[in-house]
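Quick one: this structure, given as structure tokens, is what I'll be asking you about.
Omission of a single protein chain aside, the complex is shown with its protein chains in their original locations.
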Amino acid sequence: MGTICTFGEILLRIAPEKSGEKINQTDIFRITAAGSEANVAVALSNLGKSTRCISIISNDIIGDKIMRKIRESKVDVDYIAQKSGSTGIFWNENGLSVRASDVIYDRAHSLFAETLLDKAFIEKALEGATWLHASCISPAVSKIACDNTIAIVEMAAAKGIAISTDLNFRKKLWKWTKSADEIKAVYEKIASVCTCIIGNESDYQDSFGISGEYDYIAKQIFDRFPNVKYIAASNREAFSASDVDWSGRLFTRENGIKEYLSNKYILTSICDRVGTGDSFASGIIYGLNTFEDKQKTVNFAVALSALNHTTIGDFSYFTIDDVEKTINSGGNGRILR
Amino acid sequence: MGTICTFGEILLRIAPEKSGEKINQTDIFRITAAGSEANVAVALSNLGKSTRCISIISNDIIGDKIMRKIRESKVDVDYIAQKSGSTGIFWNENGLSVRASDVIYDRAHSLFAETLLDKAFIEKALEGATWLHASCISPAVSKIACDNTIAIVEMAAAKGIAISTDLNFRKKLWKWTKSADEIKAVYEKIASVCTCIIGNESDYQDSFGISGEYDYIAKQIFDRFPNVKYIAASNREAFSASDVDWSGRLFTRENGIKEYLSNKYILTSICDRVGTGDSFASGIIYGLNTFEDKQKTVNFAVALSALNHTTIGDFSYFTIDDVEKTINSGGNGRILR
Amino acid sequence: MGTICTFGEILLRIAPEKSGEKINQTDIFRITAAGSEANVAVALSNLGKSTRCISIISNDIIGDKIMRKIRESKVDVDYIAQKSGSTGIFWNENGLSVRASDVIYDRAHSLFAETLLDKAFIEKALEGATWLHASCISPAVSKIACDNTIAIVEMAAAKGIAISTDLNFRKKLWKWTKSADEIKAVYEKIASVCTCIIGNESDYQDSFGISGEYDYIAKQIFDRFPNVKYIAASNREAFSASDVDWSGRLFTRENGIKEYLSNKYILTSICDRVGTGDSFASGIIYGLNTFEDKQKTVNFAVALSALNHTTIGDFSYFTIDDVEKTINSGGNGRILR
Amino acid sequence: MGTICTFGEILLRIAPEKSGEKINQTDIFRITAAGSEANVAVALSNLGKSTRCISIISNDIIGDKIMRKIRESKVDVDYIAQKSGSTGIFWNENGLSVRASDVIYDRAHSLFAETLLDKAFIEKALEGATWLHASCISPAVSKIACDNTIAIVEMAAAKGIAISTDLNFRKKLWKWTKSADEIKAVYEKIASVCTCIIGNESDYQDSFGISGEYDYIAKQIFDRFPNVKYIAASNREAFSASDVDWSGRLFTRENGIKEYLSNKYILTSICDRVGTGDSFASGIIYGLNTFEDKQKTVNFAVALSALNHTTIGDFSYFTIDDVEKTINSGGNGRILR
Amino acid sequence: MGTICTFGEILLRIAPEKSGEKINQTDIFRITAAGSEANVAVALSNLGKSTRCISIISNDIIGDKIMRKIRESKVDVDYIAQKSGSTGIFWNENGLSVRASDVIYDRAHSLFAETLLDKAFIEKALEGATWLHASCISPAVSKIACDNTIAIVEMAAAKGIAISTDLNFRKKLWKWTKSADEIKAVYEKIASVCTCIIGNESDYQDSFGISGEYDYIAKQIFDRFPNVKYIAASNREAFSASDVDWSGRLFTRENGIKEYLSNKYILTSICDRVGTGDSFASGIIYGLNTFEDKQKTVNFAVALSALNHTTIGDFSYFTIDDVEKTINSGGNGRILR
Partner (left out) sequence: MGTICTFGEILLRIAPEKSGEKINQTDIFRITAAGSEANVAVALSNLGKSTRCISIISNDIIGDKIMRKIRESKVDVDYIAQKSGSTGIFWNENGLSVRASDVIYDRAHSLFAETLLDKAFIEKALEGATWLHASCISPAVSKIACDNTIAIVEMAAAKGIAISTDLNFRKKLWKWTKSADEIKAVYEKIASVCTCIIGNESDYQDSFGISGEYDYIAKQIFDRFPNVKYIAASNREAFSASDVDWSGRLFTRENGIKEYLSNKYILTSICDRVGTGDSFASGIIYGLNTFEDKQKTVNFAVALSALNHTTIGDFSYFTIDDVEKTINSGGNGRILR
């Protein structure tokens, strides 16, 4: 089994350190590394997979801070390029109860947005890879980032590397083009080389213009994109920022389309929900690269991402053992001693 | 539209910094400014209204700390007098789950309790005002504070300024008189000049000796006090310190009495409920000074005060946009990005 | 009324300071004193009882830190011996929502595990005692700790001191013997001198091999151990680490067996559940030493331990007044002011 | 050797938690117990002496917080009376470098200021005492506090208990009388029954109107007050709030007056200097009650109080071992391992 | 006396919260507002002057956070424009002992760098002003910022407003031009309209190419720029990041050039030195607008900025009273009580 590569921007995440404080109310913030694809690499590495991040950040102590955060989880950081410039930022004011989380981006002029990657660099970065994960956030960031994304997925496809994407439609980010057609074309280019697509109903509407129930969506996607073998979606029934019923589903193209529904977790007292979609994606990729059993895959993904609601920050530090205990207990929280 | 003035004591609020710690268990405390009427002024100012606090505090660095906390929200602090003496304190041990919050007052000898205000000062303080809010906590603090309160509401009434009060019956505070009649007389004096009264069932019982359902109370109040045009009440169905169903109602005297019931928020994981009554009052005052639509007014008040359960401290930093997003989402906590 | 003694190990409890952080994610930890029996002594002392801890810890500044934590609650610490060596540790990663708490023991070479106590020391330590509480954690720690436990309960029994135990079966700790028979023999020796046994269904299964409903268990225990007059059990219906329905029961041997069921608390937003079993035990011991009324005893125990879910750390700082307010309000969290 | 009693007000000390923050710049404060005489009792207890605090504080959770802080150091708190009312406060903004510490008192209406103590209470409180320490801060607080102070020192004198005082002239506190003669009369009443007087040059000027070099002052005091056997003074050569040369002297009335000069410590990076005068007094009292050697006494006092500049808060947690290591190393800070 | 306006960028300052931690070592940061000219406005306002900031920041909650920080000190913020975009950032890793502070700028794409200000806006912003302070950092930021700076100082000059600048040469910032001539031309344009220039020897070398002793520099400047009446320079003899001898000088053009040398402060245990140059400038501006006596002016400026080394953050919260106490005590740090 080779390395799972991820490609995307690595950001500084700045959030009030104390739950219950607004950005304009406090001076004390927690600054960590995040970014959809780095989240996936870290989660998979902590589950024991060989992983590598492909990205570009600044070559100062701020960049070094990020490197450390990712390297500590044993992710290969040799293809996180470092250059003089600025690293993207997102501010997160964590929601609580009826108050939603608020996300503010400051990444328009980051190195990731403004640097066209060298083909040779990409080629070397993919060496030894058997899977590449690249979410559809990157193409939204800038024209250059979009070009880089398409370049890397196409090169990966050419090499026979399996590809997954997370649709992750981010309305606030799409600025270099507002044309729905142009956006759709980007999504289609990426989807056409993917083995696995992860996304929610609204993502399909916003990106491909497909709306309907999941089985309808799945059929459409499988029909349009013959390379796609798996379609996965988490299901968040949100009662408040602190209370969510959490489950997921996985469609496979076997003899016809088959749907695997996960068990459901009733999440209360949620600590930090940003990044939980990424840990769902991580669980799906983990399962597809580990288990024969697709039911096990979706159950694993849902349990992993349920756990990720209970810790601070985007990154998942959970081990296989943590996930299994949660599956076995149904998340009842009993202490084993 | 002129300035909304509030009159009342501004206190230091001292609370264990960490949720889940009792006062006798920790050395680390958060000390902020609070006080029912200052809370109202700050909330309204953050919603964009022109506001002014009228009060008296110490002229040392502790007083300056309070000034900064209020001034940062753009409230006019020119009529917060400063003198040598002490500023009132309340200790708050924040409740959680089955444990109720505990409030301890140390304000018997504060400048607010012991300083008789000059009529000229009050007169100048009301310049440009079109609304005055003065809760019925002040009269409980001391005989002098009671006299000041009556003086200011009567002067406001004489000037044609609309007046609101929050009944806020505080049994622990009424010490200068224990006579139910004397207390009732004070409440009646204030109510008789009010345009808007805010209070809960138990307040009406404790202050005016009126008990019954809200429609009965409303009728009594409207009958007795011909100046009153609005009666508002928040409705807290408390399951624990962390879990409350929260809604409100507003009675108007149009053609007969009309009742507007708000939608309801299911609040879980409550962060800090002290001061949420004040943000309900703020929302009502905001609505009455902004919207024609009374339904909108009570919905706004309930949403604003629902939000105030999710942040630390008495003060509301919420904007109109925050409130509207909450109303639109029903408080489901979904992230917009 | 004499002194309530407790015998058991006093540990350092090391836990990430911030809720939502895993042990491998943070550098900031809270280190406090804990240990099942110390918890009981502290809880009872804060309820006004005369109490004494009997134990052994290190004679350095770490030991002194522990002494201070226990002495501040007015517990007599004169029989906490201090010697050169190490103090046991347990790491606690606090659970949240679907994530269970994780407990790691580092106590195999502590002074408590390795020091055989002098009979004369034990004898003096029991002077003035009318009740001794010793949980069945101690015998699991080491052969020496087991011998010490049996020595002290037998000496107490010989002196006519009432004895309680908490079965507290800890699978991870039993290492010096894995023989179910040997373990059972230890439990039986202790039970045979007890007045009061506290434990859950699974404890009875693991220790005595008794399985079934509580009334069946109670009958078995009362039959086998004629000294036992009270059997108590807390009842934790766990939905997650943050959400539990909490109640308890007390069986007495009066004319036949009688069962007292407590009222139930719906605990949400739980802060820290480690040590809540000990505060249930404390409440039972408090009630048996204070009230005639057994119903009152079990209600008191359940309310006290419900409260203990709402504060950080094992120790209960609650007063009788706190417990009574909770019983009276049913835990609805309303502020009294 | 009997108990060392101290009499004086116990205060809440409120200080910005973070060094380098002003009171009006932060919301996070550390609230601990302090008060000149409590400081002395705690310091002596941590050095192994039997001690007792005599005072009066509130009977709420704030009072309990104070009790815990003092009890944990093994001080007898049975004669800290508790009543409904308020506990005195002092705010401390800790100095640094060229910025001096700032102290603000809020104690004019505390229980200590307003409660006349019962003679029977004082009598019982002094049982078993062989030494009483009462500083001259108390008489400044209020007329009642002054009367209490004189009552207790006179009762102690009548019982043959040795008495020490610390002159501690506090200009900001003397409000009930501004008459220099009246103040002097109080100081003389107290000095006349003392065995040991501690104070600096400026104190002698402000209280007794004696000015001059220390040997002149000592001669005057020994002449006027035949009971006085020891006069001690710390010597603070202050370069900044962070840098002080620290030494002391002790005069005894043996055959003529004899002066013992201590060695000197060059204190840099001072952490918190409030309360260091009290630990100098503690060291003197410790020495006089322990060593024959007066040189050892003053060296011990200076080392103990030098150490107290290196920890946060008024209280000294130092052991005899800590003091001796400092004396032996001359404070060079080398690690022993 | 009119309003003192300042013009310049307002930045977010991000620094590790804990002294002794590097940026790549911690996740906890303090984020406050800073910026040379905002520092001056805040310092002057806290000294009682009427002040106004002229600048542009983002119109989101981050911008609001900045507004609050400045408004709380009573600075007029009505001419801090707010627009969609990003706010400049500087990272500060605070030095200690032999380790120098490290500053990293991320402001190349801020609104201040990229927005050309409207003449009408500037004109209105200067209404009522009698003094304008604009440092020479702004022209370095971008061509647009340079143009804005020149526009505002020229308009101020045209209106007869006195102007001060701080040369503040920032090599890391000058990117839009590297031409020494072009830079010099900018400096000369600004200097030519100034009443008061503040700067150190190296600034004069870097900007005007003047090198030599201060009296030589002063002569040159007075000769070249006939409008200049005051030249001020702080004097930092740095032994380490924690230890500095701090003084200043002021040259005036009276009958010939006159130099006023301040007294000197020996600063140890320095808390945070970023921003102390700005408080020196503030003190000079304060003095020139308040005292006849120039010696008093420079002594005041040096004492104010000495104090600013002892608190966290760029902003000065010191009052006139704080400065005077420091002057009177020579910074010996003695507590007044």
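We call the chains A, B, C, D and E, going by the order they appear; numbering starts again at 1 in every chain.
Please note the rule applied: contacts are C-beta pairs under 8 Å (C-beta built on N, C-alpha and C of every residue); 3 or more make two chains touch, one makes a residue touch a chain.
All of these numbers come straight from a predicted model, not from anything done at the bench.
Shown chains touched by the hidden one, complex as a whole: A, C, D, E. Contact with the undisplayed chain is limited, among D:187, D:204 or D:265, to D:265.
Shown as candidates are D:84, D:179 or D:332; the residue that touches the absent chain is D:332. If you put the hidden chain back, the residue from C:109, C:143 or C:224 that touches it is C:109. From the options A:68, A:83 or A:159, the residue with contact to the unseen chain in the full assembly is A:68. For subunit D, the residues in touch with the chain missing from this view are 265-272, 306-307, 309-313, 317, 322, 325-326, 329, 331-337.
Think of the hidden chain as still there; on subunit E it touches residues 18-22, 24-25, 95-103, 105, 170-173, 238-244, 268-270, 273-274. Summarising the interface, subunit C meets the missing chain with residues 14, 17, 22-24, 27-32, 60-62, 64-65, 68, 86, 91, 93, 102, 104, 106, 108-109.
We adopt the following convention: only the chains that are shown with their structure count from here on.
The minimum number of touch steps linking subunit C to subunit E comes to 2. For subunit D, the chain whose average C-alpha position is most distant is A. Using the average of C-alpha coordinates as each chain's centre, C ends up farthest from subunit E. Measuring from the averaged C-alpha position of subunit C to that of subunit D gives a distance of 42 Å.
Per-chain CA centroids place subunit A at a distance of 62 Å from subunit D. Averaged Cα coordinates give subunit A a centre that lies 45 Å from the centre of subunit C. In subunit E, the residues that reach two or more other chains under the touch definition are 68. If you draw each protein chain as a dot and join the dots that touch, the picture is not a line, a loop, a star, or fully joined; it has some other shape. Two chains count as a pair here when they touch; such pairs are A-B, A-C, A-E, B-C, B-D, B-E, C-D, D-E.
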